[in-house]
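Sharing a structure, written as structure tokens. Questions coming.
All protein chains but one are shown in place.
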Amino acid sequence: MSTAHAHGGHHHPFHAHHFETLPQQEASARMGMWLFLGQELLFFSAVFVAFFVFQYMYPEGFLEAHRTLSIPLGTLNTLVLLTSSLTMALAVRNAQLGDNKGVVKQLGFTIALATVFMIVKYFEYSGKIEKGQLPGQWYTYEGLPEGASIFFTMYFVMTGLHGLHIVIGIGVLAWILIRATKNQFSAEYYAPVENVGLYWHLVDLIWIFLFPFLYLIE
Amino acid sequence: MSTAAQTDTAHAAGTNYLNATKGLKSWIFTLDHKRIGIMYLISILLFFLVGGLLALGVRAHLFSPEGATGMSNDTYNQAFTLHGAIMTFLFIVPSIPASIGNFFLPLMLGAKDVAFPKLNLASYHLYFLGALFFIATIVFTGLDTGWTFYAPFSTDRAMNGVILATSGAFILGFSSILTGVNFIVTIHKLRAPGLTWRRLPLFVWSLYATSIIYVLATPVVGITLLLLIIERAFGVGIFDPALGGDPVLFQHFFWFYSHPVVYVMILPAFGVISELVTIHSRKHIFGYNAIAVSSIAIAFIGFLVWGHHMFVSGQSGLSAAVFSFLTFLVAVPTAIKVFSWVATMYKGSIVYNTPMLYTFSFLFLFSIGGLTGLFLGALATDVHLHDTYFVVAHFHYVMMGSVFIGFLGAIHHWWPKMTGRMYNETLGRIACGLVFVGFNVTFFTQFVLGTQGMPRRYATYHEVGDIEPQLLEMFTLLHQISTIGSFIMAAGLFLILFYLLASVFKGDKAPDNPWGGLSLEWATASPPIEHNFEGQPVVRRGPYEFPEIDPMIK
Partner (left out) sequence: MSADSNHNQGHGEHHVMPLSTYFAVFGALLVLTGITVLVSFLKLGLLVAVVIASIKAALVVGYFMHLKYDDRFYSVILLSSLFAIFCFFLFVFLDFTSRGMVVPEEETNFLRNERAMIERLEQEEAAAAAAAEEEEEEEAEEDTGG
């Protein structure tokens, strides 16, 4: 760290040496996160393309198979996730205001709701496993037209990838929560909260599309 | 430059990024973009060596129609598959951006580092991890799908290496994505004062376009390979028609990534040539805006044309025709670049040194590679040339003749800056000549082979169809010429390895600015100090406004 900073003077503990100013560092972090989200969108777009291709190939099978999904459970999970998005947004707002206690509280709600989502998912999955509504060779359910097993393949791939994102999300939310209990965020330094928030909203966004495509569309 | 006086003092003190800290650990866990760039350079060249030796094995085998080396057909399949997979995923995709780009992007921007140094190190570690998967594939299982992993062959019939190799490629994809994110943010946020967008060196523009593709295309191959792994591991039907899947879908997914990624390979080479051609011609670049914008245009057009790899896959005739038409759009921005480079040299005072010889080689080889691409982009001719040696020759002209030659040009151009040493110029020119001649002897013959109907990927060719004795004689002769060419090329490449290594130990000390370049990397010491610049450099003019240019030809 031999190079002298042009500004000198006051230094924030989380200000990295290669950034001139803290706002520049915060903006860079956010831009990096947005690029990462762009990447995530492309990542999920591929499974959506595959889903629609198979729906086009097996319209009958997909229609009948999708009717076996529980709309009440799907709707419940949608509401849970939307609410978690609200609490996450409020956590970021508290961080903007430098209110670490508020951040902890809202992140606590968010993690709790994410856990509820996974529990509901667990019940959905175990129902499917019991009935043999499973991908490919494990498909044992009877009475559905050709293509139903592919529907369940796509169902498990899509919700599984999404669920994996939720689990990772719970991890990073917990990390941020711990940092907030140490009062590390302030009005001038809160990019980690905001970035985790952006990630969490993306997970919500994916579900906003998954829900109607898997559960609702006839 | 305002910092010149200060860097000379640092030079005298003798501390630079190479000797600032010592020990293996200080390299493996370094956050310095320069050291990460060097580690990438060494790893990438190491895998080029592995992939190259496999290629020599393939070429040697084809020396006689029945196979000259006694490899079994299965071994041959593995050799060309691993050659392709290693060269694509471990060498050419990261090649210029990860090594030269990592080293020079912050230097060219006048920054102390990339925006996210830890992420940069993570990219390298991911690269290393992905490479371990490929090494495991070679050692333990083998792989015979071809580098494209086409389903349904890869989902059930192929050798066991598929899961290992695709997991490796998946991890390498993450490495690319993180590098792309890092570069874009760095270019946006860490430019020195006065370094406006229109004063950026063109190499930076090309890295920017490359990063767009890294970020937007790589995730799709990630999910494709993930689906392939799921299908193969659990016997679930996604791509295998026997299980209700669709193999053409795999090809769509695969080429949605793999077409744009050929621009990941070529765009940085374009950027390198833009730098080399103007600095070694001592001439203002012709059409700065056109070259910069065409890089971005290529990045986006790249998403419209992937179906030209699938003309005989069974996609619909209509969409094949649309893809064929759109493919010709790519020719426009690439031609703009080539014309601009040629116009840059016009009336310049060209120095015929090693980097410039590579520039000439590039222009020649890329023109051939690009023009033969039109044959393959045209639906009617492609149906006949598909899966012949014509395709092999075409993409080697573009991938090796252009990207790798550009890479060599970049290494020679920036070697003094990276190592602080000059290489032997005479040997440099001889080696460039050997590589150029060897390359053309190897691959031009393959255009002829392809048009005569020699299919690619055959281990032996004495019973290709109902081959006539005359044609077999011709195939044999052409294959033999090609094989001899590949060994000439290899001789040239080993010569380069030799004199570059020798220069590290015995080379003359390099001046800070051996070529008289004006972009910021030449404004610091050779090799650069740990934090790149003493103080914050300030930019007051464009990167190619050489003071000695005759105003009449500017």
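Per-chain residue numbering starts at 1, and chain names A and B are given in the order in which the chains are listed.
Everything that follows uses one rule, which is that a residue touches a chain if its C-beta (ideal position, glycine included) is under 8 Å from a C-beta of that chain, and two chains touch if they have at least 3 such contacts.
The shown structure was predicted, so the numbers you read here are calculated from the model rather than taken from an experiment.
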Contact residue for the chain not shown (choose from B:Ala290, B:Ala321 or B:Leu363): B:Ala321
Residue touching the undisplayed chain, where the options are B:Leu143, B:Leu216 or B:Ile238: B:Leu216
Omitted-chain contact residue, chosen from B:Leu132, B:Val312, B:Leu477 or B:Leu501: B:Val312
Touching residue (missing chain; options A:Leu164, A:Ile178 or A:Ile208): A:Ile208
Missing-chain contacts mapped onto subunit B: 188-191, 193-196, 212, 216-217, 220, 241, 247-249, 252, 256, 300, 303-304, 306-307, 312-323, 538
Sites on subunit A contacted by the missing partner chain, in the whole complex: 6, 20-21, 23-24, 26-27, 30-31, 34-35, 37-39, 41-42, 45-46, 49, 52-53, 56-57, 71, 75, 78-79, 82-83, 85-86, 88-90, 93, 96-97, 187, 194, 197-198, 201, 204-205, 208-209, 211-213, 215-218
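Keep in mind that, in the parts below, only the chains that are shown with their structure count from here on.
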Whole-Å separation of chain centres (CA-atom averages), subunit A against subunit B: 35
Complex contacts: residues of subunit A adjacent to subunit B: 1-4, 6, 16-20, 24, 27-28, 31-32, 35-36, 38-40, 42-47, 49-50, 53-54, 57-58, 135-137, 146-147, 149-150, 153, 157
Residues of subunit B touching subunit A in the complex: 111-113, 115-117, 119, 177, 180-182, 184-185, 188-190, 215-220, 222-224, 227, 230, 234-238, 243-246, 249, 252-253, 256, 530-531, 533-536
